Structure formats: C-alpha cells, structure tokens
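All protein chains of the complex are present and in place, except for one that has been dropped.
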C-alpha cells in the first residue's frame, strides 16, 4: 500500500482517505455486527427451538431495559465519564412505581413520578460530577449504593405485585402481526433520537470532542460541565423509564430489581466498540453489542448450557474487545511512527542538500 | 540585545575538542508519530564546564534532553557517555549512570511531601531496608540551605508555586550527586535572587568537575553562567562556540537562520475604531489591573517573559477562565464573563498557546477540527451533516495551504506547522473581528512561520484587530503596531512601533525597580 | 426411588416422544432443593421421561422468569417449580401454559390460577402448629421468641408465620413473638441476622426458623455462642445439615417433611397432567410410583402428608 501524496489542500483533495465501503467495513461496529450475525446463524442451525418467534419476543423483551439504558450510557462514556448507578435508579424507580400504585395513585401518574425521580437521581450524579468536581466513578459507586439503599429501604424485601392489568398487558404486548414486543416502539424512537443526537448534531460533535480532549473542547466554546450534567440527567430519566417497564414486565416492584445490571450494560456498551477512554464509538455498535450478549445467553440457555457460561463468555468478550482495541491502537501508533521516520529521512536528505546558513 | 546583520561566519560542523567529552550526542534524530521533533541533534558536554543550549521555541532542545534522560529513545544517531555507547531504556538507567535532569515542566507528585518528592525511588534506607526518614529529611534541609531557600520539607507539593516547584526539581537533581547535570529552562519561573543562588550552586558543581548543561531563552544568563554555547534550529545542530568568542547578535542569527527582517512582512493597514476594551481586569494571584484597547486593523504585540501571565489575560478575555474584577467590552457592549460561546458569537477568537492540548482534538480529522467552533452555524434545523463540515474545512484548509493527503486525516499526524494552520483556520472560520493569537509560531519551521506572519498582516489589513502574544522579541517588534509588556501579572510598558526597541521592551519585562 | 411400572400412560399422547420434565427450584446450591430434585429425577426416570434441572443462583423471581421462558421455548411438557413470588411469575407461567407446558408448583405456591397443580408438603396449619409446639415444649411455654424467615415475600413462610401467630395467641398466651427478621435464604445473612437477634433481644428464649438455610445458619451461630443451650432453636431443617447441632445439644428437635418424596410426587403429578390422566380438578386421583395414590384437593392442591419431627433419637436414620 503506498500512502497518497501529502499536498496542499485544494478541490482535488479527497474528503476521505478511504472509500465509503472501507470506512464502514473496517470498523469495530462492523465486526460486532458480523459476530452477531454469525452467532444468530449458527444458533439457528444448531439450537433446537431457537428459530421460534418466541425466542425473538423473549429476547427483545428481556433485553429492553439494557437496550434502553445503553443509549444514554453510550453518550456518557463517549465523554469519558461513567454512570454505575443506572441499575439502582431502575430499582428505585420500580419501587416508587409500586409504592405509588399501591397507595392508590393512577398508574400513569406513578410512572411519571418514577421517571422524574430517575431524572432527579441523574441531577444528583450530575451535580456531584460537574459542580463539585468529583470523579464520576467514585460518585456513581456511592450513588449506586445510595439509590439502591433507598429502594430497598422503602420496600424492604417485600414486593408489590398488583398493577393495573391493562398496563402490564401493554408491557408484554406484541406489535400486531409480529413477534416484536411493543416496548421496541419507544426504544426505536429513543434510539433514533439518541443516534441523531450523537451522530448528526453539534451537541454530538461536542461529546466526542469532550471525550478526546476536555481542554480543547473548552477552548472551542463547549460548556463541558453543562453538557455532562445533561447526560447524567438523561441517563437517570431513561433508567427511570426502564424501571417502570421492568416493573410492568415482571409485575413486580422490588428494591433489588435489576441488581448488577449496570455491569451488564457497561459490558455491552464497551463490547459495542465504545472506548472507555472516551471519544470513540457509535450507537449501532452498542445496540449490536447488547443484542450479541442477549442472543448468546438465549441460545445457550436453550441449548441447556447453564447461566455461568454466559457470564464467562461476557467477561472474555469484554476483555478481548478492550485488549484488541489496545493492540489495534498500538499498531496504528507504529504505522504513524513509520510515516514520521520516513518524513525524518526525507527531511534529513533535504537538510543536508541545502544548508541555509552557508 | 540587538538584532543585527551577521558579523562572522559560523562553523557548521561540531568542533573537535581536545579533551574527550563526558557525554556526546552525534546526529541524533527523533520523530513522534508523524511529527519530526529532532532531525540531527549534536552535543558534547565536558567535565568542569557549563554548556548552554539555545534555540527558538520548538527547536528540539527539550527533546534532546529527554533523549539524554532515557525518557525517549532516539530513532538514530550516536550517544556516548565517557566514551562508551549507551542506550537508556528508562530514566532509571540514566540516573544510575550519573545523569541528573531538570525537566522544563516540573513533574512532582502532588500528594507526596517535598522530601519524598526529592528522594522518590532512591530513598536512603536503614540497615533493615526501611526508609530512613530522618536522614532523608536532613539531607533535603541541607540542600535547601545550600540553595538558600526555605520550603517546608514536610508539606505536600500540591499548591506550591511554579518557582518553588522548580526549586524542588533543582534540589532533586543536586541530591543525585550526578556527573552530568542537565537543566532545561530552570530559571524561567525564578526571581533574580533565586537565579543567583542557583548559579552559585551550578558554579560550585562545575568546580567539582561535573559537566553541566543549561537551557535558557535569556542571553544575559547564558553569558553570565556558561562557557560554551550550542545553537539549534528546526531540530538540527547549528553551531558550537566558546562563549568568549561570540556575541548576542551572532547567536540570534544562528538561531533564526536568515535575515530577521525577511520574516516579518508587515503591511501597512488602516487603523480604525476601538473594537476591544479591557479595563481593570484582575484575577487573584495571576494578573492585576490589566487595561488596554484594541483597534480594527491594528496588531498589538503582548511581550513579556514566560510566566508573566500573558496567556492568562488572553484566556480571561476570551472567557476560558474567569476573572475576579474588571470588564471586557466589545464594540462598546460588555462581554459576559467566562462564556466562550458568547465571545465566539460576538466575534472574538483565540488561537491558544498549546495547540496540541488546547487548540486541537488530536485524534479527530482536519474536517472535525476546522468545523468544531462553527458546528452550530453549520447546522440546519439543529442537524449537522458531514458534507457541510467538509466544505467549510476544505475552504479554510485551502486558503491556509494546509498540507494533507485527505481531509479526514487525523490532525495529530500532521506536522506542527500544518497543525497550527488548522487551528488558525478553525478560528478564522468563525469570521472574528478580534483575533488573539498566543505564541502563533511556537515550534514551527521557518517557512511556515513567515506564512503565518504574512497571513496575520493580511488579516489586519482586512480590518481585523489582532492581539499577538509572543515570547520572541523579534517577532513582536517586527509585526506589532503597538507593544504592550507584562511582568508578574501587570502591564509594565506600552510602546508605539517607533518607540519599541529591544532594550525598552526587555527593561519593562525584567526590571526589578519598575514595580 | 423405585421401579414403578411405566404402564401404558406414557404413550397415551405425544406419539412416542419421552415426556420432558424441568425442575426449577427457588435457587441452585440449596441442599433442600438438591434433595427434592433427586426425588424428581428418580420419578422421571421411573416413568421413562427426560429430566432437567435449571435455576438461578440467587432466589429472585425475575431471574426465575428467564428459565420459565426458556422452558416454554423448548416446549417442555412439564415444569415443576418452587415459586419465589406468588404473582410475579404468573404472566410467564401463563405464557408457558399457553405454549402447552403443564405447570406444577411445589414447596412454594403461586396464585392458584397460574398453575395446574400445587404439591403441598404439609398443610400450612400442620407446619405452623408443629413448630409452635416444638418451641413451646423447649422453652417451657413462656418467654420471648423470634422468627428468622427467608425473604419477606416468600409465600409459604409468610403463610406459616401468620398461622403461627394465630396459634400462639390462641394456645400459648405466655409466649410473645418479639421480632421477625429475614435472612433471604442467604447463609451469611441469616448467620448475621441471628447474631443481631440475640443482641437486640437479651431476654430471647427461642428462635423459630421455618427455612432450612436459616435454621442451619442460626444453629451454627448458636453452637459457638454464649447462648448455646440457653436459647432454643427449632424450625424446618434437613437432617444432614442439622445432625451436628442435634448431637452437640444446640438443637433438641426440628421438623420437616421428606423433600425427596416431595420432588418425587411433583414429578409424577406433572406426568399425570401431561398424559392427560388428570386435569387438576378437585377429586382427580393419580398414581405416584412408590408413594401410592394421591387425590387432588381443593384449589388444585395435593397434600404430601404431615411434617415429621427429627430429634437425637431418630436423626441417624436419615440421610438427606
């Protein structure tokens, strides 16, 4: 491969060094999507009952909370922050939905309050991170315990299981004529909103810039604190919504709902190609990452392989994905260094040819 | 100092010394990624001598130092210590070989005490192998006494002034008891008394037969302390001369490499109305009572020593930093405090001093970087399409003659000069009426430098008001219609183009009595 | 298990395919359920079906849902489940039923409309009375007692606790129930809860722990504490876990049914449902291998029998 010549930019300078298909195909996202397709095809061929529409229904239904929360989580990680408290917010929202419903509040009101409470949790996180200036890892480890603690404290280990039937049915309903649960409609809307936000708006550009260089972003007129604050609130609100859905899906409001889900979400987001160092990643990769873990779990359970193997595979995939990213970055560095060395040689050749001071 | 035509021809090859040098670098090269920092550096340090290394910003001095320290590994060239070829894989190895280095930027552990910072990694131990804290403390105190400074050895280094941090760096190097002591701009943040103390210590070390190297941008210091001087330019060795056989003029010529006047194609511009008014701007501990005006078509130079607080003023005006009191007005209307967005929208632009950290998102493409500050303007109905960013980027990259193979090349892989052009393009794309440039030509090659100068001149002619911060006196004198001088956070002088002589400006920038 | 004849009922439907039965306990790694699954496996082998056991590692209803769904997807013929929550599992179970799976609950029931049959280890009244009688006898029918339960919304435990309260009020006026704490069927938590109980109630005379995990953890704590022999402990436990503490005098007597029989019966009930021999109506009756014939009672419930009391004299005869 010969590097194209470096020239003064003019109308002939290409906008991109590589053609579109290469830019799309040789990416982490494409690799994850390919892996997902391979897993699906393999499972269809070898796992009994995997092809039934029920599989798709259950898969989408159960992974919906992860899919939903992965959207704002992607944005948060792109700005080089993290939110470990999402599953606790989900739990708290679930408990609030239950407690309010039990106290006789109309369900839509209960749900709304729960979502607002999620957003308020996000405000707490955002405040501590952006105004007080604490690292989000430490903050959200604290609020992970705090929000979960409030949820468990409110309800103990009892559960509230009585919800209006029309709502629980709605949560489990399918889009008529398809095996796709209706929760995929709000998810699709949110996914589009988040994808547009991240990839096609000035706000999205700001997120990547913050993730790669906070300082340069600040110097470019990006309000780093405000942007991050917004993201934490979004993350809280979406987690609150996921909590309402979770409650309806399992007709069950408990303090310990979705315990540990934050790690599944983060694992899926990182697997989908988002860099933990911020500034890199795309939403289609993340969605593929969530579905990949979900599909693997579903196929393995159907094949009678027990849950622990799914854990092991998730862990291995996660580590492989970050280590491979590190190796790729190292290789890229080597390639760039080669360019530098070549430049060095030409520079020295030129330098010895014309000594300016003679 | 006076910029004058050359007096004597300059030797182009390293001199062959009678006594064999203690440390010698020959034709060393180093590239960072795609950026070539050092093309061919050569240097010979002798026992019992203090050797000056000078060169413009970005000439590669610090890179050379870091290669000696073992922090970077050279790509090619020779490196001998006491006649033996060496290859340091880490700074631990160079330390073990008796080389102490004071880096340009202080590098301390903020959470650890002053004493621990000095001895980290080689603390004195008791017989049982435990750290001998008492011995360590006593030794630190002894070094501080020798340097004549008073710093609480038990406090953490977090929050120390740059000067105190620099003194700890010096103490660290002295405590090593090394054969070779390299100092990269150790005096940049020190006061006159502190500098004298440091020099006294340096001379005594020299008299003990050690080899010292001293990097500084201040010629008076070079002439006061050193016995030999090596000049570098654009990553390459230029000349080595005994200090007694050279003059400031000769050194400047060697550093710049061509007639100084060629560099500054100052065009006559029509000076218009006041655009920017800064009044009584203060920020505790950084700058105080800064007042100046900027007119359309005018280039105002802001001179001063490193650390005078010029960048901080620029950042406060632009809104990157907050300030405590004072006001900034643009075309008569107040500019809100600490709001970069508003400043940009109103037509202020800042090309920051550190382009790699502040100016650019290195891992992003030329396109993304050029469009970053105008991303909202490029969007339609809130949506931003890549094609519009590409068009804007192509326009500015071609106007500024950026050299790259494609517009989606990551800027981190461009050369320093091209990176600087991208930063300029990014801010010119906002169509500013006030442009603040902070060290616009730091670390870029001579050709690109004059391109930048020509561009700034043209922009002024088109009616832009330009505030140019620069540590290079010739650049300030050559380009500015008016020169402001800062020292220790205050404006200590203002000169018209006619009044501004190197002597005037240097006096305002350094004089102790002027306070 | 025994060699109960398969008879002709296996081939009644399904056209020769072996009946598949999946056991879904509250959680894995619980010796009580290990034993019930052992019985279930023996029964399924006896009638020539395919046995499988799946389950979450932590006892929570939401994690059980996934396993119910998988069973439905696999088209399992019979699902035998001990429910972590009476209503949270209902929807999933309904879906499984509409996919053709027969649902048998055992040990801990769901709402009756969500399953076909419930295999009751003993009547709730019988269990409650047995434990109250044991503790009354051990503490001389007077003093403070406390209950260490599983999770706060475990159906069966809660029902028992209610009945125990009624029984105490009615027949043991001098015994006061001062506290009910929850160990969540987690060994470590139950252990720590015991410690907390003893400390918060210095006058405590006895503890009832109607869960095998709880009673074993409590016994372990008591056996090394100053309260050993001073605070009585009884409840529901397995002989293997409790043997040591009965022998060292920490515990005098405790109760349980035979979980192996429970699993065995549940498996046969599932088989009878799948084969179409019964529908779960009151009055239906079916053959359960070695255990003989059982009849379906009210609310689709099948009763295994009365709880059995273990003490130093008889504990040596059991191994589960």
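When the chains are written out, they are named A, B and C in that same order, and each has its own residue count from 1.
We take it that a residue touches a chain if its C-beta (ideal position, glycine included) is under 8 Å from a C-beta of that chain, and two chains touch if they have at least 3 such contacts.
Assume contacts and distances are computed from a predicted model.
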- Can you pick, from "Nitrogen regulatory protein P-II family", "Autoinducer 2 import system permease protein LsrC", "Hydrogenase maturation factor" or "Na+/H+ antiporter subunit E", the UniProt name of the chain not shown? "Autoinducer 2 import system permease protein LsrC"
- Shown chains touched by the missing chain? A, B, C
- Message: Touch as defined at the start, partner being the missing chain; which of C:123, C:166, C:180 or C:225 qualifies?
- Response: C:225
- Task: From the listed residues A:122, A:255 or A:289, report the one that touches the chain absent from this view.
- Result: A:255
- Task: With the full complex in mind, choose from A:28, A:61, A:148 or A:172 the residue touching the hidden chain.
- Result: A:148
- Message: For review purposes, identify every residue of chain C that touches the missing chain, sorted by number.
- Response: 28-31, 33-34, 53, 55, 57-58, 186-188, 191-192, 195-196, 198-200, 202, 216-217, 220, 224-227, 240-241, 243-244
- Query: Residues on chain B that touch the omitted chain in the whole complex?
  - Reply: 70-71, 90-95, 103, 107-112, 116, 120-123, 125, 129-131, 158-161, 284-285, 488
- Item | Positions on chain A where the hidden chain makes contact | 82, 128, 132-135, 137-139, 141-150, 152-153, 155-157, 255, 263, 266-267, 270, 276-277, 306-312, 314-316, 318-319, 322-323, 325-327
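Methods note: only the chains that are shown with their structure count from here on.
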- What topology does the chain contact graph adopt: line, ring, star, complete, or other? line
- Task: Please find the two chains that have the most C-beta pairs touching each other.
- Result: A-B
- Let me have the rounded angstrom distance from the C-alpha centre of chain B over to the C-alpha centre of chain C, please. 77
- Item | Between chain A and chain C, centroid-to-centroid distance (C-alpha), Å | 41
- Using the touch rule from the top of the page, what residues of chain B touch 2 or more other chains? none
- List of chain B residues in touch with chain A within their complex: 10, 12, 29, 31-36, 39-40, 75-76, 235-236, 238, 254, 257-258, 320, 340-341, 343-344, 350, 352, 357-364, 366-368, 371-373, 375-376, 378-379, 382-385, 390, 394, 397-398, 401-409, 412-413, 415, 426, 446
- Within the complex, chain C is touched by chain A residues 48-49, 52, 54-55, 58, 62, 156-159, 161-162, 168, 172, 246, 250-252, 254, 256-258, 298, 301-302, 304, 306-308
- Query: What part of chain A is in contact with chain B in the complex they form?
  - Reply: 3-11, 13-17, 196, 200-202, 204-206, 208-209, 212-213, 215-223, 279-280, 333, 336-337, 339-341, 343-344, 347-348, 351, 355-358
